[in-house]
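To start, the structure itself, in structure tokens.
A single protein chain has been removed from this complex, and every other one stays in its place.
And now, subunit A:
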């Protein structure tokens, strides 16, 4: 191997990958996560799952068996299918909200850290103020407020996908996959739009550090504009902490969704998310413990994996913070 490739192999990213691969907890987490996400995305497409919303009262409260892997609930619905479909919603919600929150947080923090001075002070004071708001309480209120708007949105979108002479069954089938999306997306975009505070602080601190370095001075002396310097030259150097924090935001958002669904403010029955499956399970755990066990297992396993992966990524990408 020549000296050049040896140099290349020691880049930040290959170093980080190497460190991550040596971290057994992070590696196992990555595998668990891949399996869970793969199951939630692919299994419903294969067509062998039971209908998650089809009720069969004679088969209610069955224990796990060959026909129903996770058993059935109090209405005879297949728990495995409900957990898989619920996982889709929970994971999608986690990703969408995190995307919104990280995007806003990165832009806000980057601008604040780059401009510095009075603007920066005002921007950070706004963050301080938002930090003091009772977040869950505001979101519950917000969720209730936008309910009629999302109902209208659902009707509109269902209208796009159905023809005028469609049967009731086909309209309901269309509604079944549109309704969870249209009722949730506005709420969770709003949550994302409110939860960017910590990201912005982290990014600001990083940008402040990078902005003092010589290569930024060099870029400026070459006549590059502020926008280009910030987003092309400074931000890529802060990517490590951003990735780490993104990974750690997803589980906290998923927990948040579950809490909202538990309080009856998130995903509405009959649709399933891990949050309201756990809620149903907790209500009915005296008659059928599997109803609580499986959704919690999947949910907590996902949170575990994301948190361990986040910790592992932090150790790998940000060696300074991994002191031990």
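Just so it is clear, a residue touches a chain if its C-beta (ideal position, glycine included) is under 8 Å from a C-beta of that chain, and two chains touch if they have at least 3 such contacts; residues count from 1.
By our rule, contacts and distances are computed from a predicted model.
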Identify the UniProt protein name of the omitted chain, choosing among "ABC transporter permease", "FeoA domain protein", "MoaD/ThiS family protein" or "ATP-binding cassette domain-containing protein". "ABC transporter permease"
Chain not shown: contacting residue from A:54, A:67 or A:133: A:133
Tell me which stretches of subunit A touch the chain missing from the display. 125, 128-129, 131-138, 140-142, 144-145, 147-148, 251, 255, 258-259, 262-263, 278-279, 282, 285-286, 292, 296, 299-300, 303-304, 307-308, 323-324
